[in-house]
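Heads up, one of the protein chains got dropped from this complex, but the rest are sitting where they should.
For clarity, chains are labelled A, B and C in written order, and residue numbers in each chain start from 1.
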Amino acid sequence: MHDVTVVSNEPIADGVYALVINAPKLAQTIKPGQFVNIAVPGNAMSLLRIPLSYASADAEAGTVEIWYAVVGDGTERLSQMKPGAKTDLLGPGGNGWTIPEGCRRALLVAGGIGVPPVLCLARELAARGIPYTVSIGAASKGCLVGEDEFEAAGAPVISVATDDGSYGYHGFCTAAAEQVLELEGGEFDYVAACGPEPMMAKVAAAAAKAGVPCEVSLERMMSCGFGACSTCAVETTSGMKGACMCGPVFNAEEVVW
Amino acid sequence: MHDVTVVSNEPIADGVYALVINAPKLAQTIKPGQFVNIAVPGNAMSLLRIPLSYASADAEAGTVEIWYAVVGDGTERLSQMKPGAKTDLLGPGGNGWTIPEGCRRALLVAGGIGVPPVLCLARELAARGIPYTVSIGAASKGCLVGEDEFEAAGAPVISVATDDGSYGYHGFCTAAAEQVLELEGGEFDYVAACGPEPMMAKVAAAAAKAGVPCEVSLERMMSCGFGACSTCAVETTSGMKGACMCGPVFNAEEVVW
Amino acid sequence: MGKVSMAVDFAGIKLKNPINTAAGTFGQGWQFMNFMDVSELGAITTKGCAAEPWPGNPKPRMTEVPGGMMNSVGLQNPGVRAFAEESGPYLADLTDKGTAVICQVAGHSVEEYVAALELFDELCPWAAAFEINVSCPNISAGGAAMGSTPEGAAEVMRACRPVTKKPLLVKMAPVRLPEIARALEAEGADGLTVINSIPGMAIDVHTRRSKISRPTGGLSGPLLHPIAVRMVWEVCQAVDIPVCGVGGVMTGEDAAEFILAGATSVAVGMASFVDPAASVRILHELEEWAESQGVSSINELIGAFEC
Partner (left out) sequence: MGKVSMAVDFAGIKLKNPINTAAGTFGQGWQFMNFMDVSELGAITTKGCAAEPWPGNPKPRMTEVPGGMMNSVGLQNPGVRAFAEESGPYLADLTDKGTAVICQVAGHSVEEYVAALELFDELCPWAAAFEINVSCPNISAGGAAMGSTPEGAAEVMRACRPVTKKPLLVKMAPVRLPEIARALEAEGADGLTVINSIPGMAIDVHTRRSKISRPTGGLSGPLLHPIAVRMVWEVCQAVDIPVCGVGGVMTGEDAAEFILAGATSVAVGMASFVDPAASVRILHELEEWAESQGVSSINELIGAFEC
């Protein structure tokens, strides 16, 4: 349990906010792909915490940055938290990404609010000097996030797609990823995806076809976030596994879609 | 239903606050002894309104002043409402005091947070040129309210009592009232009391003995405040009567204590 | 008015829309006159009333609980004669304006239910239907004490059925619903109102006493809602007669859940204490929802829950 303070909380796209919190210990320990489970005060009828990935952590500044979409009452209340507001969170939770030993090149695919955990991973790859290409997508231009940050992290963004064609390629970000895997799959040792589940299933299928190891970050309704409730189960080839402890990042081959 | 805005909301004694709200129509229509049923936001688990008497209304300024004791979650939340905060209330509710025709002199008895409706009545008596004497009580000096206001309204405050003896007479405010009624009951045409129910019962008994008409303002747990639920029933000699519609002020003779 | 037809046929009563009020939470209707146009509602149900006046229970009769409230009013009522005299003119007028008036019938015994119903049938010609309350949790005889077994509920229904030609509804306790619903249907009930408040308990841990004058009371409000929706769904699957859904309806979406679960009408209860105009607001929200569903009649949405 970490007591945290809001440093800033500003919209970065349509319905998407960036929340920066002061949480020194967390900032030092959290790893790409892990998540936090944050208490959002303000509605006594709504009791559970909200699980959120993080987009970046600054161990020196002691801050963690989270990007979230406002989709319901909890995230709406979160968006109203002002700098200086205090709350607490549990974390880091779960297992993050596992970059394969000796990885030469990675392909990252991120859809919608699936961007943040992939962005963390990109920065980690960059830090380790592993080149990677990225395919990101969003419903429309207005709600696209991450383009600049991926650029800044050093990736040649191979494609941006929007469902409505308002920016970049008109369609899903999976299209570009599938094409890359089909044409130059041999150059990749790792595929990582986060976004809507059908999108991840598509990427996983393409990676499997190309014979490239693939990881996906799955979302489930979570009650506890630390292995106590079994509400977050993911069906895998070796039985049910909790997304909060065995995930949220899973080996895509293991997932029963 | 009136939309209202908080003008000020400040402590006036230990655990007692004065709330001034902007409510022009209400300020013009509310009568001494009536109440409002106010919505206090901030706890989604707590849904019902809070019934409160008022201490004074300023028709010209369009404001109503309420005195309330912080006794639980709802009044605690009310105490946190800042000037400018908005809410709504139902009212005026119920029947107020009925000063008898040709009343020569009145005796007012107010205990604890029973002071506000009696204070309204005092001002009404003063406006009509009817002299009155007042006996007020509180648990201790710290939570006594109304002394100055009764003085300002023009009453010779005959006595102040505190349960713990920290100020004024050590004991209940009923003692003074009982004495007055016994010794000079013939000079009074009207007794009005508000406070804890056992206190009102005592005053009612003394008034009955002295043959002086007496009214009391009763509290009940209220769900609606406008006659729809029957949770506020008061047992009377002519059956159950709703405190919100037939009261909160009752003829003391009618009340089955 | 929107484009969706909101009219429903509930137990043989034509309602201009499905929104009704829960007995005991809407007085006799006129209490709401200054807050809303009561005649916008499809129906109102009046507070339970017996042949002779009942005083109800001692104070305190109510306490708040997180997400709702608990009452032990105990069916205080003036008796049918006084009810008909005091509220009859207003309710007859409401009927003329197209809002069905459902009068709730209380009793401590089979005989008392019959006696009350006879008086109602005679003195309240404007009533659209009568609702038999075999589910009040706050009285020691009658109410839930009679309606919590199929046998007890059926006995009351059997005795009441011949008394009136008007539709007879039954307000059900939140127990053994499918069984009791089937028993009531077999005895000729025209419709079921599901659910009455669930018995609860709130103890002041400092005084070690109940926060109300009886050890238990009846719970109302949002805390009931998911339970009530499930119970309505179960009853709708068990019987063919129509159901009125009650329990924690605060918004049009809450009402819509009951409709999807199979309810033909929906009654607003505690919400009317929080916001006296809640029932009309909920009606408008329900209508908006129906429009959003692209149907031409709300009837297409009744029971449209997909498993």
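Here is the rule we go by: a contact is a pair of C-beta atoms (placed from the backbone, for glycine too) under 8 Å apart; a residue touches a chain by one contact, two chains touch by 3 or more.
Computed from a predicted structure; not experimentally measured.
A.B. asks: Of C:D96, C:E111 or C:E253, which sits in contact with the chain we cannot see?
C.D. replies: Result: among the candidates, C:E253 touches the missing chain.
A.B. asks: Among C:A7, C:V110, C:L123 or C:V175, which residue is in contact with the omitted chain in the full complex?
C.D. replies: Going through C:A7, C:V110, C:L123 or C:V175 one by one, C:V175 is the residue touching the chain not shown.
A.B. asks: In the complete assembly, which of C:A202, C:A238 or C:A277 touches the absent chain?
C.D. replies: In the complete complex, the chain left out is touched by residue C:A202.
A.B. asks: Hey, which of A:G84, A:G102, A:G129 or A:G239 is the one touching the hidden chain?
C.D. replies: A:G239
A.B. asks: By the contact definition given up top, give the residues of chain C that touch the hidden chain.
C.D. replies: 65-68, 70, 175-176, 198-203, 205-206, 208-210, 215-216, 219, 222-223, 225-227, 229-230, 233, 253, 256-257, 260-261, 289, 292, 304-307
A.B. asks: Just the residue numbers, please: which parts of chain A touch the chain that's not shown?
C.D. replies: 1, 39, 45-49, 90, 220-235, 239-240
A.B. asks: By the contact criterion defined above, which parts of chain B meet the unshown chain? Give residue numbers in ascending order.
C.D. replies: The missing chain touches chain B at positions 44-45.
By our rule, only the chains that are shown with their structure count from here on.
A.B. asks: In the touch network of chains, how many steps separate chain A from chain B on the shortest route?
C.D. replies: 1
A.B. asks: Looking only at C-beta pair counts, which chain-chain interface has the most contacts?
C.D. replies: Among the chain pairs, B-C has the highest number of C-beta contacts.
A.B. asks: What chain lies closest to the overall centre, CA atoms only?
C.D. replies: C
A.B. asks: Using the average of all C-alpha atoms in each chain as its centre, how far is it in Å between chain A and chain B?
C.D. replies: Measuring from centre to centre gives 59 Å for this pair.
A.B. asks: Hey, how far is the Cα centre of chain A from the one of chain C, in Å?
C.D. replies: From the centre of chain A to the centre of chain C is 49 Å.
A.B. asks: Can you work out the whole-Å distance between the CA centroids of chain B and chain C?
C.D. replies: The separation of the two C-alpha centroids amounts to 36 Å.
A.B. asks: So which bits of chain C are touching at least two other chains?
C.D. replies: Chain C, residues with two or more chain partners: 66-67, 222.
A.B. asks: Out of chain A, which residues touch more than one other chain, so two or more?
C.D. replies: 44-45
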